[in-house]
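Chains shown are a subset, placed as in the full complex.
Order as written gives the chain letters A, B and C; numbering starts at 1 within each chain.
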Amino acid sequence: MPKFEWQEVSIDVDEDGFIEDPALWNEQVALALASTEGVDALTEDHWKLINYLREYYAKFGIAPMIRKLCKETGYSLKEIYDLFPSGPAKGACKVAGLAKPTGCV
Amino acid sequence: MAAEPVKRVTDIGPPHYGKYLPPVVKANYGKWVDHEILEPGVMVHIAESGAKVYTVRAASPRLISVNKIRAYCDLADKYCEGFLRFTSRNNVEFLTAKAENVAPMKKDLEALGHPVGGMANSISNIVHTQGWVHCHSAATDASGIVKSVMDALHEEFTHMRMPGKLRIALACCLNMCGAVHCSDIAILGIHRKPPKVETERLPKICEIPTAVASCPTAAVRPANISGVNTVEVIEESCMYCANCFTVCPAMKLNDAENDGLSIWVGGKVSNARHEPMFSKLAIPYIPNNPPCWPEVVDAVVNIVKIWSKNAQPYERMGEWIERIGWPKFFKMAGIPFSREHIDDFKHAGLTYKRSTHIRF
Amino acid sequence: MPEQKFPDKLQELKSGAWPSFVKEIENAAQTSPMAKDLYGQLNQSYNEKIGHWKHGGIVGVLGYGGGVIGRYSDLPETWPNVSHFHTMRINQPAAWFYRAEDLRKVCDIWEKRGSGLTNMHGSTGDIILLGTTTPELEPIFNELTAIGFDLGGSGSCMRTPSCCVGPARCEWAMYDTLALTYDLTMTYQDELHRPAFPYKFKFKMAGCPNDCVASIARADMSIIGIWRDEIQIDQDAVREYAERGLNIQSVVVGRCPTRCMAWDSKELFIDNENCSRCMHCINVMHRALRPGNDRGATLLIGSKAPIMEGALLSSVLVPFLEIVPPYDDIKGLVNNIWELWAEEGKNRERVGEFIQRVGLANFLDAIGLEPEPEMIAFPRENPYVFYRTE
């Protein structure tokens, strides 16, 4: 299992860089993971998305469908890609510490 | 690594096909009036203007190296003004306006190890998938079986002596990438054991509701196992489709002992004569036997043989079986009829024989 | 080939009349360590009867949500060069026509940055570049766009549309399959590259009912060429077929699914009103019979593989439509469908399954189409009608 180290953060991640144990996620970890996704700083916009994702996941046990994400956060798909260049699944979910999206590829 | 190109562009889409059409095609685009299949793998299309384009079609294993592509390109340069195309069944085609190019091109292709054929009432390439070469989901390999079967059937690629077209497809798991569900003969990789649930790891890496929702027979259900919120599988309800594994890595089904293949027959896609049809189960299980899967090869060859011997002209596999009846098919093919053949999914009742139309 | 603790079983697949993929791997392995380890791992699979790839990866290029299938070996220590082995899906040119010149450029990029192995093509239609590593993805993407190629689709997006050779080389193309394919691909670049649907959505364009791209079996929207007026008959040419030995009665008339033909050894008669445009007679006697001139396409919806409610074939949505640029009617319909399905579809529910769940009549209502009898094979047999009373 690869170790991912960034500043003081050191966590186990899988090959795709997704966190292995979601329980270990915190804001620092988010920042650390963001760095791998071409995101230098987490702005308010980033946090709005991350928080929405985490809350949704906590409530329903799944990541929201993307249309729902856009609708409920008010960001267009384009804006999400601007915030997380590798997109909502690979980028935002990773930073938010969610289970890796699967299946539909 | 090399320096990035100056400007990063996205969403340019594929090259416009217009750039890639051979001149004779471009000139007669949409103006073809007829065609003739001249010999196996060679046909000519005739345009309103009287212009002709000859096509030579060669087999391809689909999994090819860049060097092979380059070899194709060289042939294209040599005979086809630098153009070539691939077919919807992954064969390669060379188009030329020059009749005299056909024979030498054919020779070159055969020398390269690529038989020319697959046209008209023959067996064309096997549409297939990734198998052990690339996919996590595979219950078998794809390319190896295709190679073994086509080695046995290549003469039916290079001849045109079948009653109709025969389309074979292979998919390495029930996701059925390709057209296995509508093929004259389909080879399908299957699992036969329920998923092995990694109980503790599962909630960390999988969405539990998604895993539960993924099961067509509701065999996956949420469970709390020694304090962990995870899922369990009701094994009697599992028919090994692996859809749970598709959405959840912690539910692996692969099993060297029990994985294997099944054979399906009688599907078709074209609207010619009979409406499109799904393939139907012929042989429920054949074990994996790499590298040459002799049992699969025998099974396919056997079915091809009885069909080609008994079908009437232009009768595809499914049309033929419909005419003679399934009982006769099983008898002629020497395949024992078993409980697995009887549908038990959603529309099962509609597959029962609801008449006395029986052939004795 | 690499030293192995397993016997080289793959070797046996190098001989035989059919071209060998093993030789292709070997060929690539001459220069690519990746291809070499692929050989090794695959050979191990052949010995152990089991695959050695881990469950899907999620990798990609910036700004895109798909186009790359992440893949990692579960034996990275044994086969380090395939520890990463991602495929890239490259959007093929319509009908798979190429200029050698450009194809060679793709080869060069892939030889340099990938395994040197490809699939020409994937089942959806893309060029499949088989095996590279995460760091190479961005550079490859940039080099590809530089030569005019772009990624295809993966994930819950519009997938790479594809089409039969159509008007480029077929006398039966009832509409321009290549033009429509290209246009839809370009119109929906965003939907192709940035997955935002409940599940995948595939388009396949076939020029006539022969459906040489198997669209009715594996496209969420199948657009299949058809004509409405009468089959054009050249009676002289028919007689010629007969003279040259074709048994018109049994081979043509006898296999007509609607039994709407007759042949009296002199004249071929077709009851066009009952002809279901199956193509059979035309296929067999192409010199004598030609489709009519009132041409267009049937739009069908919803085919897919079995998972999870059982395989579906596409079914008629619009019985007949003229296919003319800029295809606004098709696009209007597609937009309505996507809007509805994206809003109401469940996660991983293909549009065909969605229609079955909500009912075709309700679906039509919602996308603004009137019910037509051509959409069904037969009316309902059960009396469970949701009548609407005032």
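What we mean here is this: contacts are C-beta pairs under 8 Å (C-beta built on N, C-alpha and C of every residue); 3 or more make two chains touch, one makes a residue touch a chain.
All values reported here derive from a predicted model rather than from experimental measurement.
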Checklist entry - What formula, in the shown labels, sums up the chain copies of the full complex? => result A x2, B x2, C x2
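Keep this in mind: only the chains that are shown with their structure count from here on.
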Item to check | Separation of subunit A from subunit B, taking each centre as the mean of its C-alpha atoms, in whole Å | outcome: 37
Checklist outcome for this item: Separation of the C-alpha centres, subunit B versus subunit C, in whole Å, is 12
Item to check | Centre-of-Cα separation between subunit C and subunit A, whole angstrom | outcome: 33
Next on the checklist: Two-or-more-chain contact residues of subunit B, please, as numbers and ranges.
Outcome noted: 210, 214, 246-247, 249
Checklist entry - Touching two or more other chains, which residues of subunit A qualify? => result 18, 62, 100, 102-103
Next on the checklist: List the residues on subunit C that touch subunit A in their complex, please.
Outcome noted: 54-66, 69-70, 72, 83-84, 154-156, 190, 194-200, 342-343, 347-348
Item to check | Parts of subunit B lying in touch with subunit A, wherever the complex brings them together | outcome: 204-210, 214, 246-249
Checklist entry - Across the complex, what residues on subunit A touch subunit B? => result 14, 18, 20-22, 60-63, 99-100, 102-103
